[in-house]
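Worksheet: one structure, shown below.
A single protein chain has been removed from this complex, and every other one stays in its place.
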Amino acid sequence: MSVQSASLTPAAQEPRPVSGLAQFVQMNLEVFRRDRMALVGACIYLFFVLVALLAPWIAPYSPLEVIQENGIWLANEPPSPRFYLGTTNLGRDIFSQLVYGSRTALLVGFSAAVAVALIGTVVGLVAGYYGGWVDTLLMRLADIAFGVPFLPLVIVLVALLEPSIWNIVLAMALLLWRDTGRVIRSQVLTVKERAFVAAARISGAGDLRILFLHIAPSILPLSFLYGSLAIGWAILTEASVSFLGFGDPDVVSWGFMLQDAFVSQAMSRGAYYWIVPPGLCIMLSVMAGFFIGRGYEEILFPRLRRS
Amino acid sequence: MAILEIRDLVVAYRTQRGVVHAVDGVSLDVAPAQHLGVIGESGCGKTTLLRAMVRVLPRNASVPRGTIRFKGRDLLALSDREIRALRWREIATIPQASMDSLNPVYRVGAQLVEVLTVRGGLDRGAARRRAVELFQMVGLESQALDRYPHEFSGGMKQRAVIAMALALGPSLLLADEPVTALDVIVQHQILEVFKRLEQELDLTVILVTHDISVVAQVCDSVAVMYAGRVVEQAGTQPFFRTPYHPYSLGLQNAFPNLAQPRAELIAIEGYPPDLVTPPPGCRFAPRCPFAVDLCHTQDPALGAVGPGHQAACHRTQEMEALRAQAADPETWLQVSGMEAPLRPPASPHVQEDPVP
Amino acid sequence: MQRSVVVYLVGRIAQSLLVLWVVVTFLFFLFRLAPGNPLVAYIDPTFTEEQQQALMRQFGLDKPLSVQYLVYLGNLVQGELGDSFFYRSPVIELVMEVLPNTLYLTFTSLLVAYGVGVVGGILLAWRRGSRLEQMGVTFTLMTRSAPEFWVGMILLTVFAFNLGWFPSSGATSPGTLYASEWDKLTSWDFWRHMVLPATTLALYLHGLPLLLMRSNMLEVLDEDYITMGRFMGYSELRLMVRHAARNALLPVITAMALGVGYSVGGNVVVENVFGWPGLGRMLVRAVAASDYPLAQGAFFLIAVVMVTMNLIADVLYGVLDPRIGAGQQAQH
Partner (left out) sequence: MRRRVLSILPVLLALVLGLSACAPASAPASAPQGAAPEAAKAEQGAEPAAEMGELVPQIVVLSNVQAADPIEFESTRLVVENMKQLGLDVEHRAMPWEQQADLVWYNRTEWQMTAWRMVGRPERLDPDEFVVNLFHSSTAEKGYNFVGFQNDRYDQVSLAQRATTDREERRQLIWEAQEIIANEVPYAFVAYPQLPFAYRSDVWKPDTIVDAKGIGIKNFWTFVQAEPVGDQADFILNTGDVVQAINPLFISGAADSWITELIWDRLMRVGPDGLPQPWAAESVEWEDNTNVLVTLREGMKWHDGRPVTVEDVIFSFQAPATDEAPMYKPFVSKIAGIEKVDERTVRFTLSEPWAAFEVASLAKINLIPKHIWEPILADLATKEENAESYQEETPIGSGPFRFVAFKPSEEVILEANPEHFAAPKASRWILRIIPNVESALGQLRNGEINFLSEWEGDPTVLQGVADADPSIELVATTEVGFRFFAMNNRVAPFDDTAFRQAVAYVVPKQAIVQNIFKGFAVPADSHVSVALEFWHHPDLPQYDFSLEKAREVLAQAGYTWDEEGRLRYPAGR
């Protein structure tokens, strides 16, 4: 999984400037109003959020519960009105696992997105605004982060620390700010030359004030763009790590389900009802991130816009 | 016999705001070896007119009406393949912003050779030799063939583009603002090249520009366009001596003229109208200091005002007097119609909106 | 100018080495500071104290951490990566043995992905606004969003288990011996094993070049020299391929160089699904088996490939785009 591919935007293009809070809010609304795909993406997330919140009411069983009847485990049951997606080889309800899996996916996805966007934005702002040795230092750090293979690092971290989703988020936070940071830095470099920033400086505004009140709003859509892409990466990464067997054994995630299916010969059993749904859920949730990302991209880089 | 006959040509753009008739009922005749200058402010439809002649129009453009006859063939009726075959061999174009018209990743010589081989049918050796010739013709050294466009100055690029345009010996050359982005001295050099080649090669040229001094230098006849229409057409001499349209008067006032240097330049107030909703009557009326009531209601037709001289104005009869008034800067400050838009309307090109 | 190129290159290489050094150091301490005796999985409980000590000595674990670190760096400079706990043999030999397999898989899938992606990108840009474009983009986003191992599982189920068209695991048929790497690369058997893993990867990887190519093309198609090409009467195909694509391709080629680096690390999952004897599988196994020297070595090698490819990508960009002179690069 290459991470650099997060941006689909030719680097040469300069993003459309945004200034002022009102324009900023309006722009975010515009993303969803104008771009049907972004709206679809948002709806997918909304759906998963609802499922995650209502999981205990939607799921008929507890995700790890072994369902028994008269001491016999109801293992490898095909889909039926009782088990919508059948049961695993150890008698667990696949549908319930799928429902609870949305919690993990969203938790990992959103926390990683926030971490990546936050770190990347702050690094980009500081490096771009202050320049000098701060900039050099931060950009060397970014170079180093670009030299670290992402998935291997996650695997090593998770194996050495402990198999928990928070270590996956940690690994993402450690590395993936690099893309966001670089792009935002270059954007800050252009924004800070603009008249309104100079005006603010002349009127005696402090550095922090300029940074956060004047510059930040115009680069925030970029953070959102990278944040929404990071959601997808995080979900995919968690799934991959779980699939390789380094996942948190107590946490039911879609990746965990696929790993379970993989090592339990679901393919030989022809248990498509076990293999396909978790993959589809991962795909949908990652795609939703891309959709929203594209929405921002097309607003930020109008030349790519389609009617 | 005209080499090019345009009759009642209309070119429309579909935009998000509505349909724009960038060229609206233009008729023109160009005789062989004629050097026609088309002038007007930007947004008047000059470039669209030019591009329509070779049918290289943006995707949202269409031609709902009119004919373009070139050497007797209706260009609008040709198939894509036929019109492509015609381009460059018969009609070459020096596009606007020809600074950026060279592909940055190929050497200039390679691009010249490409057109000579692909479109001209020469073999590589012959193409190469011809390329050297062409470069000499436009005053470039043959070593420059091996350089990339970014290693060229603006003037060199312009010369290179001219060389390319002449490569296949076209009978009609369309030039769109050929010197606009250049500094004055280079402009002068390029125009000299132009003049020399026009004579040497016996070319028919249509040159589009907003700078009437260019026209004065290299053209033998002039067409003035305003808001998608031709408002005046004449030989260069009569046009500069006795312009018959107030817009022509304005244009002459607004540019330094090498022939008649003036101390003061006078700009025309306002901007060309928004062509989604063009004004009724004469389209120039809102900006015209001489507009009368009639002008706001009735659209004047192009009519003869002298031999080979036509203009579209209700007040051509009084033009003698009006010319005198026009020389006074005060006149242009008292524009009668105040509906002139405050902002320039968005150009249909920028608004380009690909519709399937 | 020539001088500035040299200066630039030297600086850029030095920077790459610095990055590697930081990665190596980070990795070294990450592994050493992990709780527990690093050899715990390899010390049989029946070992005597002496035997345990001997083992610790053998792997140099008896020395203070700082000394271990210096020894490690010293060895690294000489191309030594220590001994694997598990295999008891030099890590460098083990990783170099499987590296070619990973590179074959990576390059094959990248070539396919970039081939398809570039052509697809041109096609979608040419047909912009059409239903084809809509569908193409959606499909590509889908494949980019689907977890590779899942796609691999589905391909396995269909093409290996059900249809039996392709083998399900490994890089060669049982008992196949090749006289040389060349023999292997020219054998039908090897490529038959390559099909499913390479397809899985390519399905995932083609998205980036396709979307990148498409947006670059949309950019380039607005350029004046394309309009010029139209004036010149060039065919659409020539314009698309020779003029627009050539220019739109530059960032894609750079992305591909970067892609090699990223894929070598990212192949981990696919190698595990298809039992491909590559670096990623070795890394996962080493981590799972707490074989720290091997894990470190595999990780290091992946990092080397990545950093090298980043370097190549940067240099390539300068070489391929005549507009970017060395002077500009030096500033960058």
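When the chains are written out, they are named A, B and C in that same order, and each has its own residue count from 1.
Note that a contact is a pair of C-beta atoms (placed from the backbone, for glycine too) under 8 Å apart; a residue touches a chain by one contact, two chains touch by 3 or more.
Please read these numbers as outputs of a predicted model, since none were measured by experiment.
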| item | value |
| --- | --- |
| Touch partners, limited to displayed chains, of the chain removed from view | A, C |
| Selected residue (touches chain absent from view) among C:Phe86, C:Tyr262 or C:Phe299 | C:Phe86 |
| Option from A:Asn28, A:Asn89 or A:Thr190 whose C-beta touches the chain left out | A:Asn89 |
| Option touching the unshown chain, where A:Gly128, A:Gly245, A:Pro278 or A:Gly293 are the choices | A:Gly245 |
| Absent chain, residues of subunit C that touch it | 35-37, 40-41, 44-47, 51, 54, 57-58, 83, 86-89, 94, 97-98, 156, 160-161, 164, 167-175, 177, 272-275, 277, 281-282, 285, 290 |
| Residues of subunit A in contact with the chain not shown | 66, 71-73, 75, 89-91, 161-164, 245, 247, 249-250, 256, 259-260, 262-265, 267-269 |
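By definition in this document, only the chains that are shown with their structure count from here on.
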| item | value |
| --- | --- |
| Distance from the mean Cα position of subunit C to that of subunit B, given in whole angstrom | 54 |
| Distance between the centres, which are taken as Cα means, of subunit C and subunit A, whole angstrom | 22 |
| Residue list for subunit B, restricted to those that touch at least two other chains | 354-355 |
| Residues within subunit C bordering two or more other chains | 128-129 |
| Interfacial residue positions of subunit C with respect to subunit A in the complex | 15-16, 18-20, 22-23, 26-27, 30-31, 34, 128-129, 141-142, 144-151, 153-154, 156-157, 161, 204-205, 207-208, 211-212, 215-216, 218-219, 222, 251, 255, 258-259, 261-266, 268-269, 272-273, 280, 283-284, 287-288, 295, 298-299, 302-303, 306-307, 310 |
| Contact footprint of subunit C on subunit B as seen in their complex | 54, 56, 84-89, 92-93, 95-106, 115, 118-119, 148, 150, 161, 164, 354-356 |
| Touching residues on subunit A, where the partner in the complex is subunit C | 1-5, 8-13, 140, 143-144, 146-153, 155-157, 159-161, 232, 236, 239-240, 243-246, 255, 258, 261-262, 267-268, 270, 275-276, 278-279, 282-284, 286-287, 290-291, 303-304, 306-307 |
